[in-house]
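Let me begin by handing over the structure; questions about it come next.
The complex appears here without one of its protein chains, the remainder shown in place.
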Amino acid sequence: MILDFSSSLHIVWALLPEIVVAVTGLVVLMLDVFQRGSRSAPSAPWVGPLAITGLVGAVLANAWLLTLEVPAQNAQIAVDGFRIAMNFIVLGVAIFGLLYSFDWLNREGQFTGEFIFLVLMAVVGMMLLGGTRDLIVLFVAIELMSISVYVLTGYDRRSRRSAEAALKYFLMGAFASGFLLYGIALIFGSVGSTNLSLVTSEIALGTASNNPMLFAGVALLLVGFAFKVSAVPFHMWTPDAYEGAPTPVTGFMAAGVKAAGFAAIVRFITIELAPAAEFWEGIIWWLAMLTMIVPNLAALAQDDVKRMLAYSSIAHAGYLLVGVAADSPLGRSATLFYLAVYAAMTLGSFAIVYLVAGKGDVRSKLSDFRGLGWRRPLLGAAFVVFLLSLAGFPPTGGFIGKLYLLSAAVESGESVLAITLVLTSLISYYYYLRVIWKMYFEEAPESLPTPERPGLAFGFAASIGALALLVAGLFPGHGLRTASRAGEDLVPRAAVVAPGAAPSARPSGQDPAASRASSNVSEPER
Amino acid sequence: MSFFESHWVLTVLLLLPLAGAVACLFAGKDEAKHVALVTSIAAFLLSLPLFWVFREGTPAIQNYVSIPWIGQWGIAYTVGVDGISLLMVLLTTFIMPMAILGSYSYIKRQEPTYYAMLLLLMTAMIGVFIALDMFLFFLFWELMLIPMYFIIGVWGGERRIYAAIKFFLFTAVGSLLMLVAIVTLVYLYYRQYGVVTFAYNDLVELPVTRSAQFWLFSAFALAFAIKVPLFPVHTWLPDAHVEAPTAGSVILAGVLLKMGTYGFLRFAMPFFAYAATSDVVVYTILTLSLIGIVYGAWVAAVQPDAKKLVAYTSVAHLGFVMLGLFALTSESIQGGILQMVNHGISTGALFLLIGMLYERRHTRLIEDFGGIAKVMPFFAFAFVVVALSSIGLPGTNGFVGEFLILIGTFRTHPVAAVIAATGVVFAAAYMLPMVQRVLYGPVEDEENRELTDIGLRERIVLLPALAMIVLIGVYPGPFLEKTSASVDALLQQIEMRASQAPLEPLGTDVRFDHMPILGVDED
Amino acid sequence: MNLDIELASLILSAFLFAVGTAGVLVRRNAIIVFMCVELMLNAVNLSLIVFSRSLGLEAQVLVFFVMAVAAAEAAVGLAIIIAIFRHYEGVDVDRFNLLRW
Amino acid sequence: MLSLPLLLQEAHAAYEPILPAWILLLPLIGAVVNGVGAFNWRGNKAIPSIVGPAAVIGAFAIVVVNFLAMRAAAPHDPAIVSLWTWMSAGDLRIGVDLQFDQLSMLMLLVVTGVSSVIHVYSVGYMREDPGYSRYFAYLNLFVFFMLILVLGANFAITFVGWEGVGLCSYLLIGFWYENREFASAGKKAFIVNRIGDFGFLVAMFLVFVHFGTLNYETVFAAAPAALAYGGAVVTAITLFLFLGCTGKSAQIPLYVWLPDAMAGPTPVSALIHAATMVTAGVYLVARTSVLFAMAPVSQAVVAAVGAGTALLAATIATQQYDIKKVLAYSTVSQLGYMFVAVGIGAYTAGIFHLMTHAFFKALLFLGSGAVIHAMHHAYHEVHSHEDPNDMRNQGGLRRFMPITFATMWIGTLAISGIFPLAGFFSKDEIIWYTGAYGYGILWGIALVAALLTAGYMTRLMVMTFHGENRTGADAEPHLHEVPAVMWIPLAILAVLSIVGGWVNIPDALPVLPAVHALHDWLHPVFEPARGILEAHGLHDAHSSPIGGGEAMWAGISTVAAAVVIILTFRALVHRTWKPAADSTEPTGLAGVLYNKWYVDELYDRTIVLPLLALWRGCWRIVDAGLIDGSINGLAAGTRAVGWIGSLFQTGRVATYMFYFVTGVLVILATFLL
Partner (left out) sequence: MMEAFFFLLFATMAAGGAIMMIASRNPVSSLMYLVLAFFALSGVFVMLDAHFLAAVQVIVYAGAIMVLFLFVIMLLNLGHREDIDMRGHLARLVALVAGSGLFAAVAALVFRGEQATLAGEESRLAVEAMIRSRGAVGALAEPLFTSYLVPFELTALLLLVAIVGAVVLARRRAP
């Protein structure tokens, strides 16, 4: 099938995975409302599988996108390898995040359709974030994602920490949204369009180059994204929000929001704003630098595993930024690959933390992990795999990912970043290993209860996650190929629309401004 | 082609301990050790025919195979042995049964995991020695850390956690920088030939500019130097050795340290021949080796803890090996390789012996012993023989290695050889006082009076080592013959490539970026 | 007096944005902090409207969306503030530092 | 199996070593059997008693056969037996090669001969010891290594023996390891020897670098052409070799271990620390005579060190009370003589003295062993813990042990150089050549030392055997002569001490027939060296530095020695000593000598203690402090930075916003500025 946006139905096709997820969310919400007698009663157990089914459907729909032929690529929605890959990652995060969270929801007696609905809505936002090429869609998608996640963060109403985390995340997020929006406004002000395919050509035409306002716009846009991926110094909310949020949510947002944020950075900054590279490359370089160094140091001081993992997830944003800073197809592929791996290991780690923490999430201190490896060998082994992968240790996916990032950095001549990457990884070894030593080298005191046995869904997710990481470490060939293809498959493929080509592509030839306004999606039939 | 000439023997050698490790995990508490022992002995028996099947007189890699693995990056499962790695593999398979059997009564908890870790370690170590793909090599190189971390951390002594983490981090510093260097090398190769490959045989042919060689060599050298360990990055070693359980120390000293020297020989030197043979590098490494030899011996001499003493002797012995390697003569390199084997056997045996004492007395302090020869005569005998091997008495293996190293070194760096030869004196000065204070003198401590001499199992553990000490001491020929062709070829290669290293970038130079200043210049 | 309204509006927009930022920094009351954020959003809206005048109506569309988003944010944000008020009996953001370091 | 005459006959044409490997193997087998016995049948005395001596006597027998064969063939070139290649790497090829020439043959005879005697003696001496089997294992092993040392056809093989005997010496000195001091003495011996071995090693390196081989034959053949006479290289090689010799043969400055080595069983002292091992240095110089001949500086050093040692040790010996210490210093002194001889180029004289010294010093030691044995028994019977070695506890023993008394006097006279005993000929030859070759000062020293020798040996005899018995009233009845198994060896050695010198009787002496057996025998070995020496101006002055011919000075020295003996005897025989327990330490010069010139203390203070302090410093300050400190500090610092950094995470959202704004401002500002 050829997808050329010649009819508005094509938009539906192009957005099929998102639509499937959204519809699933709505269905879940409706069925749940009708099914549940009292609001405080937990939802029926089939809600979970239903959502999973929907997500699997979205995965299939996403896979179906691969079969499409997409000749014209100036729509709001990009149908390219990158988006599809990002969708896979985000959907994976959603599926695994949900599988991991069921145990927690049941344990805390908070299993509700709303939770799942919010997750699915956040997923819609995330998917669009990686798939859109329009600043307006970007803004709405980012807000959709963010607001869902704010709510999820505060989901545990009994917990003071949860509320505090939600408030901090929300205030900071809204604040950052202001900057992001200002950035969008300024970019619009300097290039006159929100559709970045036009922005790109506009900049390339030279009308906007060296425009300080464009610089300010790019910088503020980048700040907004940096906030979402928690890059230093815009990361300060992260440890608090991650620590306070219900742990499955932490995993979900650490993996999903970050993935979506990076998707946006890669697409909007490195691809669409490629002609303005001089504006952002230095910023990203320094962001990468700081984001590798600061959280890795701060994580050393943590004695709470959850918070430590929060810092670690910031550090991973730093590593990912190296891939972005490399600003090459290789770098983008590496970022993509690393995101997938990162998602798997982060989700798994946080999930294990909540399992250990017990009802009410009370035991997430390092000392609560004592003897875990011997008491729950499989859980311990899985955690070891996750931690080693986070540390970037072979033979796990984390290692391959870091190697990929490293090669991208080396290829782009970013030796300083490469060396910082490995040296900060070294620092990170310490705090990851510290968990392992607590788990295996120290005896659990009698008073420390053994973590309960995880449920089927959790066990399934954890084993698949750990195995996937090992497979990615030992046989990454397929993943690398996919990532490499997806990393190169980003519209605009031919970088810039040729001068003069842009107007002629517009069907309604009235006036330039109007055509600009309407050219974002090819004219629907009237 | 028979089984033993095919790569299968290597592949099976890799997989066998891995399978054994899994089997151990599923074996019962009491059976695990037997599983491990049988596995390791099977691996040893499997590796033994390699020694005879190996074709001498050719530097060619034997039992070679290259199976595409991660095509995207030109990574392949490439394994094979030449004379140098052959000895290392055999050393590994030789040491492991000893280490495992030596742990039989030492390890009293979590046995299945323990033995699984040992076997996993075995796989990693063999892998390091046979890998001919940089990725594969690095994989095994790093993989080795995890089981060792566990072995020290779970089954170690008082300060095991400190030692484990120190060991891990120290080693990791170097390996990570080496990883950057490997990636850079691959990238340079790509720039030059347009092919992405991690294959050793390809990368070794890459002409790297002289200036880049120094950077990359440094990264490799740091990784290997830490593992060796070369002064002053040796301080992880005493801690790790002391805290590790006996088998851990045995393997650490016996095999792991060799990975560093092997790395120099196999990778750092041929890859960056110009840098490796340049004056500044050679003199730096020789100096550090000499410091290691002398200083290691000095510090060993004043250790109150027997195990720590032996640990420091490793610094000295490996100093000899490094000296031999960087003296760049056929004699010294062959001596160095032989000394790697020797040190593995002798120091391994020493750690086993000290472990046996520790099992009985739960102390390693030299002053707690005395007169042990009276109550444990066979132990004393073995201890003395091993100690003599360690100080390099002629007729034991230690002498052959040291002698070749020194005489070879003397050809190119006479002063260094003379200084190193003083190590011979110091060796006596640290080892004999310990022997004397542990074995001799009156039995003053009542606890020592009750000690029982080592039993049959322990004798079986030690006998192979004792036999090898004497065998290599009087008839090292077969071992030297294995390495001679490889070493000669290596030397030739190094010499040739050192002279051919391009002075100017051929479009393959490393680019070093500057720290970008935020924003852009207006002009 | 030849006032360039557009430029002046942009400056005003920047000013309001800065005032919002300063307000965020200077106030402790979570609701007022949030109000400051709203002010920032409005400041941006002003810029967008200025741009829409010369560059196209997309900007106004965006403003429209911003308002919708602001409404949604307000709903959720105020809900969060109510939720935290239940825990802390107050909305002083400086008191919410259970999570730190 | 070939019959012996047939073998000899065949050997006539060209000498082929007969059963060469067995010479080595027999003692090795003995060592292994006894070693196994030490673990497995510890109580059994019969097997070691037979196996131990038999192994050595068997080797001796083979050696004798070989000697006869060689004598018959009178080969000019050494016969090399290659067993297998030991090391082969690069250009280096070291074979396990045995060299049979006149020098090694002579050494073989001495070593196996004296060893045989001493093994037999040991059967009696060590009978009661619980480590009997172990003792013979060590002793056999020693013989094995000594034979390797002697037979080695290249430096490396010699070095194997060289270190091997050191090991056995170490093991045997510390034989009674339960005594901490004894074990310490063994350790000291080993370490001091190692210092010497370092020299040997370096010498080998130099040889290899310049000759590409370590084989004696090749090296010696090539040396005159390859190296410059008196050049730095050959001087360095020889000096380093000599450093090895000073260790092994207890010369200044490394002699300090030998007196302590008396901690070992007395037969060991006799065998290792008097007759064989300690002479290895002399042997080595003689073996490498070609090189030494090319290095006049080294020659001078060797001779001077020898002479100095001879005098120094002799002075110390005069004030020792431990019977074995006296003999030990005497040995050091006599070794000094030998080095003087080989140093000045009188190789045959050195070897000659080596041989005679082996006889009479073994005799003296075994005699002292007999005394100690008797004393020990006596004290043992009365449960006394007095020191049986201390001469102040002895005295008047001639009544109880006449055979020992008699044989030891023979030894004393021999060592003192009284005509016509063995020592007279050998020592006289050394002193004579020293003068004749123009080493005036050394000659004087040698003479003085010779007189001192007579003095302290007489003192020893007087204190031990003459005068009143001081053993103690209750112990005295238990003193007895030693059993036959012990005195027969004494008798054999006594005979050898008498006749041993007759193989080499100088022309100059009147009345006696000139015998050149030894000179002629060794001539092929030393010919090249002699040739070099003579080519470079060595000539026999035929008179002493202050005039007078050989005969005259021989007469003078023997008469002087006799006079010293008589005077000393008369002076001391009536003097009364108190038993050791009641004695006070001597003072004044005697005190200094008694304390061995305080050399041990000097070494302790200037070398051992500073080194230990340095080592401790290395460990505590450099390793634990500097390196680990900085690394741990780095780690702690990193963690501290992390901790401080995490403090920025105040938990207050306003702070976070502040950093956020700061970040934005920095980014914007960099663009503006």
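The letters A, B, C and D name the chains in turn, as written, and every chain counts its residues from 1.
We take it that contacts are C-beta pairs under 8 Å (C-beta built on N, C-alpha and C of every residue); 3 or more make two chains touch, one makes a residue touch a chain.
The structure presented is a predicted model; accordingly, all values stated were derived computationally and were not measured.
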Contact set of the excluded chain (shown chains only): A, C, D
Sole contact to the chain not displayed, among A:P17, A:G130, A:G154 or A:P454: A:G154
Hidden partner chain, residues of chain D it touches: 654, 658, 661-662, 664-665, 668-669, 671-672
Hidden partner chain, residues of chain A it touches: 8, 11, 15, 22, 25-26, 29, 39-40, 76-77, 109-110, 112, 114, 117-118, 121, 124-125, 128, 132, 134, 136-137, 139-141, 143-144, 147-148, 150-151, 154-155, 157-158, 166, 182, 186, 189-192, 207-208, 210-216, 510-514, 516-521, 523-524
Touch list for chain C against the chain that is not drawn: 1, 3, 5-12, 14-23, 25-29, 31-32, 34-36, 38-39, 42, 45-47, 49-58, 60-61, 63-65, 67-76, 78-83, 85-86, 90-92
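By our rule, only the chains that are shown with their structure count from here on.
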Which of A-C and A-D has more C-beta contact pairs: A-C
Intercentroid distance (Cα basis), chain C paired with chain A, Å: 25
Rounded Å distance, chain C centre to chain D centre (Cα mean): 97
Centroid distance [mean C-alpha coordinates] between chain D and chain B, Å: 39
Residues of chain C engaged with two or more neighbouring chains: 24, 33, 93, 96-101
Residues of chain B touching at least two other chains: 169, 517-520
Interfacial residue positions of chain B with respect to chain A in the complex: 69-73, 110, 138-139, 142-143, 145-146, 149-150, 153-154, 160-161, 164-165, 168-169, 172-173, 176-177, 179-180, 183-184, 186-187, 510-513, 515-520, 522
Residues of chain A defined as touching chain C within the complex: 135-136, 139-140, 143, 147, 150-151, 154, 157, 160-161, 163-168, 170-171, 174-175, 177-178, 181-182, 184-186, 188-189, 192-194, 239-240, 243-244, 301-302, 513-514, 516-517, 520
In the complex, chain D residues that touch chain B: 38-39, 84-92, 96, 156, 159-160, 162-164, 167, 170-171, 174, 177-180, 183-184, 186-187, 190-191, 194-195, 197-198, 201-202, 204-206, 208-209, 611-612, 614-616, 618-619, 622-623, 627-628, 631, 635, 666-667, 670-671, 673
